[in-house]
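Following: one structure in structure tokens, then a few remarks.
Note that this complex is displayed minus one protein chain, with the remaining chains in position.
Chain nomenclature is as follows: A and B, assigned in order of appearance, with residue numbering initiated at 1 for each chain independently.
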Amino acid sequence: MARQIGMSVVQALVTLWITTVVIFLLVRITGSPVDVILPQTATSEQREATIKRLGLDRPLAYQYWLYLSRLLQGDLGRSYTLNADIGPLLRDHFWNTFRLASAAMAVGVTLAVPLGVLASVSRGGPLDKLASIIALGGMSLPSFITGILAILVFGVWLGWLPIYGAGSWKHFVLPAVTLGWFNSAGILRLLRSGMLDVLGSEYVKVARAKGLAESSVLWKHALRNAALPALTFLGFSYGILLAGAITTEVVFAWPGLGTLASDSVARRDFPIIQAVTLLTSATIIVINLSVDVVYAMLDPRIRR
Amino acid sequence: MRGVLRLVVAIIVAGASWAMTADVQAPAAKAQSAATTSVTVATVEWIEQFDPGVLASGPGMNYKGSMFDNVIGAAAGGVLSKTTGVIEDWVVSPDATRIVLRLRKGIKWHDGTEATAEDLAFTLTRFGADDGTASARPTARKIANLEVADRYSLKVTLKEPDSVFVYGLSPLEGDMLFIKKDAYRKTEKGWELVDPERPVGTGPYRFARRKLGEFVEYEAFDSYWDATRKAGFRTLRIVRIVDASTRLSALRTGEVAVAPLNPEQLDGARRANLRIMGPKVAAIPLLMFFGSSDPAFLTNKVEFRKALVLGYDKKAIAGKLYPTAVASIATGTPLFSPVSLGWDPALPAYAYDPQEAKRLLQAAGYDGRPVKIWSYPFGSAPELPLILEAIAGYWQAIGLKVELTPIDFPAFRPRLFTQPQPWEKQYAAHVGFLVPLPRPSTLNNFGTFMISQKAGGVAAGYWNPDKIDRIRSELGRIGDLKELDRRLRELNRELYNDYWADAIAFRHLVFGVTSKVCGWTTPDGMDVPTTYSTLRPCPQ
Partner (left out) sequence: MADTAELPVRRRREGGLIRTFRRAPLVPAAIMMVMATMAAGAGVLAPHSPVAIRMDLALKPPSFVEGGEPGYFLGTDPLGRDILSRLMHGARASLLVAGLSIGFATVVGTGLGLLAGYSGGSADILIMRAVDVVLTFPVILLALIFVVTIGPSVWVVTAILALVLWSRFARLVRGEVLSWKEREFVTYARATGASPLRIVVVHLLPNITNSIVVLATLQVGFAIVVEASLSFLGAGIPPPAPSWGGMIASGRAYLETAWWLVVFPALAVALTVLSFNLFGDWLRDTLDPTLRQL
């Protein structure tokens, strides 16, 4: 088991390294931050001079070497356009995205678990269909539209909640619900099918025969067993939430990684793009690894 | 199994609730006050750093304009002012090579010290430095020598005669702001702020605090030198909202008091009882014929250029996409605007004449090659791709083949700098928008948009580079502004029939403003309001 984990960690590091190389090369193909920084009146000479000053005229391999050696010393570099160190910038924005993803996860779970359990009970019946539509509704509208609608309804028309930025707990509600609804469909579907499986099994029949209350059978015994695939999905989608959610963050002006990513691509701010990608990839890898470990611990069939 | 599940759920729930309640920062503005003491402005761009010599123009002004003063001020109608900048008077020698600048007495920096001519000399030096990237840099580099004559006077000697030099020290022709010498130190890479987290200016607002990527807060500076233009609100907060519809929603909920709007949002804004304010004639979307100096492209011929210009309905497009609050149709020769020297109001807008356009296409010998349309939005004009779609439709209707290529400007821009510019020859022409600022001197715009690369131009959009290079250097030698105005007007009339480019409209910058704000002075002819310090609250 330990050896397997060790192997996974090594493979993860290799994956990460490949990612840094890929993104490093890719962004440099997209153009240069120089063309974003310089005003309209800039001349060719000024452009050359700025490129030189930023060190962008050096050979690619040398630039990568500089980048990697600094990275290994913990220095993420400095933004070209913001003239600020990336470390604190990234930390703050990551924390904001992490909070949003957690809130969205909470919303998704809160929405999906009761719906999933109840839907499986009324199998094929009206509650089941309703649950499907609610959850699938979240999945079939792009999140930027749900976000904009949520802003209009709850922010502008009703005036209940603030609509942009991060500040108080109120600022979390709209973006978290928008993201969470999108996520809940996946959780719901898995939970529902898992429950349907378990409810027909011997285990449950025995529990019922023993005279246990139906609600106890449902919520304690069945749910526990049905939750395994849903759990995997949870871990999987947490990573997605952290990585993506760009559109939601842009719509709500949420100061997180998504906003940072989208801006820095537009501004060709290479150091930020590289740092964000690295952080996102690392996060997903860590989460996936943890999920794999948990899964392996719980499911003896996979352990080899 | 049970244990693990419980643990996971507990972690998620705990994490979520802690995360949401931790680190509450109720915006200080809201916590403090009744409505009138603070104002929140939303901005699109995010270039928040506080060294005006770097990354200033356009986007950067949002963050710097309120805490720094102009060197020479500007007044309504695109005129220089002796009352709104830190320079109270200037004298230009008859041969236009020497200028004496007189600094106002008693101007205080935010840290309490007094501003002197040393600071003025430093300002001019820093803006022209190698690491400077402000749009005022070329102006500053025209300087041959600086001499501090006394505590409040500075003698400037130019390398060459330039009668419009002083315009470059004002917001009309650049982004120069008055900076403090002791706030900087020299490093091997150039100039650097001694304390980037505590920038100092002389403006009506003083930097208070910021959270990188979220907001910047300023507070009113009570010792501002001009008592009549003190800050209207006690606190100014600038936040960043990228999405246009969220900005409008934020105006409607009142979370933001001032925010830029896109043209299509004006209706919605009016319905929500928001007022529309902002500087007029701030940008001129100009349809350029790239590479027209090359005979390989049909745009080298006036017939073809005229066909392209007459072939689409400017009034219909501008009428529908540019409500009057946003823009007025451009009239006259491209690059001349109501605030520029040489303006001739009698010249009408180019007409829409599809029949004539078709005839001209034949006369020019159109061979069926497609016209490449480079389509990208600009910060000051996000609607350009939509306009290009419309124009493409009209051109197709007169028989042109078009190829509309969406791209973003930083990907497109390197083409302009490459020598020679790499326009692909399998197309009949290359067109795209650039957005000049309506510079009063006009000549500086010639430099950026018309003259050839070897003469120092950038876009090199004029089809006859020798002619325009010659004209530019002739006009640059004229010392007297009145004479320059007259000569430019002659040139204006001559170039009208050249159809060398096509200006769509004189675009204003539109901001939605809530009922919290009752006044805002934004002199015309500048591409961003240089300051939010002229925002005035409504009387209680």
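Just so we're on the same page, a residue touches a chain if its C-beta (ideal position, glycine included) is under 8 Å from a C-beta of that chain, and two chains touch if they have at least 3 such contacts.
No experiment lies behind these values; they were computed from the predicted model shown.
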Chains shown that the absent chain touches, full complex: A, B
Candidates A:I133, A:L158 or A:A213 - the one touching the absent chain: A:I133
Selected from A:G77, A:G194 or A:P271 as touching the chain missing from the view: A:G194
Sole residue of A:T81, A:S102, A:T178 or A:T280 that reaches the chain not shown, by the stated touch rule: A:T280
Interface with the undisplayed chain - residues on subunit B: 244-245, 262, 264-265, 267-268, 271, 313, 316-317, 319-321, 375, 385-386, 389-390, 392-394, 404-408, 410-411
Chain not shown, touching residues in subunit A: 11-12, 14-15, 18-19, 22, 26-27, 29-31, 132-133, 136-137, 139-145, 148, 152, 189-190, 193-194, 196-197, 229, 239, 243-244, 246-247, 250, 261-262, 265-266, 273, 276-277, 280-281, 284-285, 288
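Going forward, only the chains that are shown with their structure count from here on.
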Subunit A and subunit B: spacing of chain centres that average the CA atoms, whole Å: 37
Touch list for subunit A against partner subunit B, complex: 30-33, 35-44, 46-47, 49-50, 53, 81-84, 88-89, 92-93, 98-99, 102-103, 105-106, 109, 148, 151-152, 155-156, 159, 162-169, 172, 224-225, 227, 231, 234, 250-253, 255, 259-260, 262-263, 266-268, 294, 297-298
Contacting residues of subunit B [partner subunit A, same complex]: 1-2, 4-5, 8-9, 12-13, 15-17, 19-22, 24-27, 46-49, 51, 54-58, 130-131, 133-135, 137-138, 175, 189-190, 196, 211-215, 239-243, 245-246, 249-250, 252-253, 255-256, 408-411, 413-414, 417, 419, 434-437, 444, 447-448, 453, 456, 458
